[in-house]
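All protein chains of the complex are present and in place, except for one that has been dropped.
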Amino acid sequence: MTHDLTLRVYYEDTDLAGIVYYANYLKFIERGRSEWLRDLDIDQLALKDQGLVFAVRRVEADYLRPAIFDDLLTVRTRLSDHSPARITVDQEVLRGDETLFRARVVIACLAASGRPARLPAGLVACLTG
Amino acid sequence: MTHDLTLRVYYEDTDLAGIVYYANYLKFIERGRSEWLRDLDIDQLALKDQGLVFAVRRVEADYLRPAIFDDLLTVRTRLSDHSPARITVDQEVLRGDETLFRARVVIACLAASGRPARLPAGLVACLTG
Amino acid sequence: MTHDLTLRVYYEDTDLAGIVYYANYLKFIERGRSEWLRDLDIDQLALKDQGLVFAVRRVEADYLRPAIFDDLLTVRTRLSDHSPARITVDQEVLRGDETLFRARVVIACLAASGRPARLPAGLVACLTG
Partner (left out) sequence: MTHDLTLRVYYEDTDLAGIVYYANYLKFIERGRSEWLRDLDIDQLALKDQGLVFAVRRVEADYLRPAIFDDLLTVRTRLSDHSPARITVDQEVLRGDETLFRARVVIACLAASGRPARLPAGLVACLTG
């Protein structure tokens, strides 16, 4: 199952090369992950109050074609893998059918102490739906 | 007395118009205020631990000339006015002798509750040095 | 006539104070202006190809209440005034009925040379509806 978020490219996202600045794709895919969790009824703030946070551990990102101002983009998110304390998410940024950017993101579940924590069973059930 | 911070314009600061994106000047002047406080031996994190935070209440900003990639800029900061619970700061962004941007920033001192708090006497003494 | 854009607050928008970073409201209202122009069938890229660009000249911004992570915000945009070579726009950021942020933005129309240019008559007609 994949989750799609649509977003628009604004001035703030571009740089003097006239294209989306490379760091901003990480913002786009984080928006995608936030909306994916929301759609699964996973409340990041409630988890934080329980002392659980998600932290990005690794990103592998391929920049295939540039997005430009005014583009309407789709961020596609899919759970790729999970272990007791981390999940791996595959994400793409598309313009129509064309993949512009692709990333694999490894996310750890951490306790307030900063130590790895087990993903709550209910959360895993949600994610693997 | 004025405080000067030097900074460089990078790709991240520009937009497709080839100039510094207008919101990023507010980042530049916030860096200037942070370094100004540091130079006055005012520790923002220590104040936060005491339950005091600074919050921007109003910005009046004039964009005079654009900064571009690779520019070496000066952020000039000067206390303009202060009352028991707020300070007003005048800031400029310059390239050499040329003023590119000018802002007046009103900053409130808040307690953890979010309510206005008196500026500590020692802090006022520092600021008015 | 006012234009409303809805947007979500993501991690990227917040700072360590747990609220939206003050410069990011300028991003939010620029998104609002871009969508307002789009809804009026004004094509910023086509204008740029004709050698006309919009440049922010002045911002007066009041920060009334903080927005936080996950908030669903409305950016409300309204033409306040116009002269041959510039327009003034009043903008608000709201959470429900509550105004969090308010700004008046003065925007100049510039030729490729960087000199002030007259707003095209058709554009003024669009803007004043």
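Letters A, B and C mark the chains as written, and numbering starts fresh at 1 in each.
Simple rule for what comes next: a residue touches a chain if its C-beta (ideal position, glycine included) is under 8 Å from a C-beta of that chain, and two chains touch if they have at least 3 such contacts.
It should be emphasised that the depicted structure is a prediction, and the values quoted were computed from it without experimental measurement.
Engineer: List the residues of chain B that touch the chain left out of this view.
Structural biologist: 8, 10-12, 27, 30-31, 34-35, 44-45, 69-70
Engineer: Taking the full complex into account, what residues of chain C touch the chain not shown?
Structural biologist: Contacting residues on chain C, toward the hidden partner: 11-12, 14-19, 21, 23, 68-69.
Engineer: In the full complex, which bits of chain A touch the chain not displayed? Write them out.
Structural biologist: Touch with the absent chain occurs at residues 17, 22-24, 26-27, 30, 53, 55-63, 66.
Following the convention adopted for this analysis, only the chains that are shown with their structure count from here on.
Engineer: Per-chain C-alpha centres versus the global one: which chain is nearest?
Structural biologist: Most central by this criterion: C.
Engineer: So the centre of each chain is just the mean of its C-alpha atoms; given that, what is the distance between chain A and chain B in Å?
Structural biologist: Result: the chain centres lie 33 Å from each other.
Engineer: Which integer distance in Å separates the CA centroid of chain A from that of chain C?
Structural biologist: 28
Engineer: What are the residue numbers in chain C that touch two or more other chains?
Structural biologist: Each of 27, 30 in chain C touches at least two other chains.
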